[in-house]
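Our next item is chain A:
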Amino acid sequence: MPAAISAIANVLIGGIFHAAVLFLVAAGLQLVFGVQKIVNLACGSFYALGAYFGITLVNFGLGAGLPDWTLLPLLVLAGLLMVVIGPPIERLLRAVYDRDESFQLLLTFALVLMFQDIFRLVWGANPRSLNNVHLVYGKWTVGDFSVPVYNLLVIGAALLTAFLIGLFLKHTTFGRLLRATAENRAMAEALGVNVRAVYAAVFTLGTLLGTLGGALVVPTAAASLDMAVEFVIEAFAVVVIGGLGSMPGALAGAGLVGLIRAGALVLYPEFEILAIYLIVIGVLLLKPSGLFGKPAA
Partner candidate 1 sequence: MKHGSALLLVAIAAGALALVPLLAPPFYANLLVPFYGYAIALLGFNLLFGYSGLLSFGHALFLGLGAYTAAVVAGVWGIKEFEVALLAAALAGLIVALPLGWLAVRYRGIFFGMLTLAYGMLAHAVLFKFYHLTGGDSGMRVPRMHLLGLEFAAYNKIELLAGPFYYYCLTLCALAAFLMWRIVRSPFGLHLRSLRDNAQKAEYLGVRVHQFRLAAFAISGIYGAVGGTILGFRTGLADPELVYWTHSGHLVFMTVLGGFSSFLGPVIGALALTLLQDQLQSLTQYWRLVLGAILALVVIFLPRGLAGLAIDVSLLLGRRSAPSTASTTETA
Partner candidate 2 sequence: MSRQPTSNAAPPAEEPKGAPPRPTEHAPSPLIEARSVCKNYGAFRALENVSIAVREGEFVSIVGPNGAGKTTLVNLLTGLLVPTKGEVYFKGRNIAGVGPVTLATQGMARTFQLVQIFPELTVAETIATAAVTRQGKRWRLLSPLPQDAEIATRVAEIAGLFGLSSRLATLSRLLSQGEKKLLDVASAFALDPQVILLDEPTSGVSTAEKHAVMATLAGAARAAGVQAIILVEHDMDLVAAYSRRIIALSEGRVLADLPPEKFFADPVIIETVVGKRRGVSC
């Protein structure tokens, strides 16, 4: 394979990997916004929580003598376990469901502040990372081009998640209930939907997507105190570009942001974040409903 093509392939695969993780977190953001109409700034903190706890669980598991290949199952388990924080936080948010959106935004901002210090308290101020354990699944190499198989697995897992969410929303009773609630809460309530239960379930699912995303990314990137506030803003860019509340939008937005980041890093690093926010502003101005959203009311 010629060097130029393999270089491009490297950039592409890097962008897609980033997009895969972005998609998971953004999908959680979308679910919660779509159904509960709350912009959850704390979803970045869920992501960071998944990452930190992933490190702890993997270190514990491998330290206890589990074989190396259990890395991925351990990380998925870490994401699943951390979902326990979803229901109590949802319970807290109930206090502001009927309030102005500024209060909702601020309450989730309060969570961001608190989580940041919880991470500092439990895992310390220095970044934590897993040293190259993700290479346990080997590398896939073609000429100059090589990519850790782990990264491909994560991309696969994200695509699988997208597929499963789609199936779930379209073809299960609960998925329909959920979409009905998103469409018209009062109507759903009148028809006997237990909106409270739907909200709790949706928020928990949104939390899971965040913690899972964080757990999956941590073998390739360090967990740090800043990752929550940095990542939520990127996930936010994804949902704005894709369209608030839209799942296909989350997928497309994540793909776009991931690729732009990867491309800009190679071509013109100054432009990386700048490009993303220029696109965000452009989308908001030209089509505020985003690429896949319904026109704003």
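Methods note: a residue touches a chain if its C-beta (ideal position, glycine included) is under 8 Å from a C-beta of that chain, and two chains touch if they have at least 3 such contacts; residues count from 1.
For anyone wondering why these and not others, all candidates are chains of the complex that A comes from, given by their letters.
Fair warning: this is a prediction, and the values are worked out from it, not measured in the lab.
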item: Which of 1 or 2 touches chain A - same complex, any copy; value: 1
item: Of chain A, residues touching candidate 1 in the complex; value: 39, 41, 92, 95-96, 99, 101-103, 105-107, 109-118, 120-121, 229, 233, 236-237, 240, 244, 269-274, 277-278, 280-281, 284-285, 288, 296
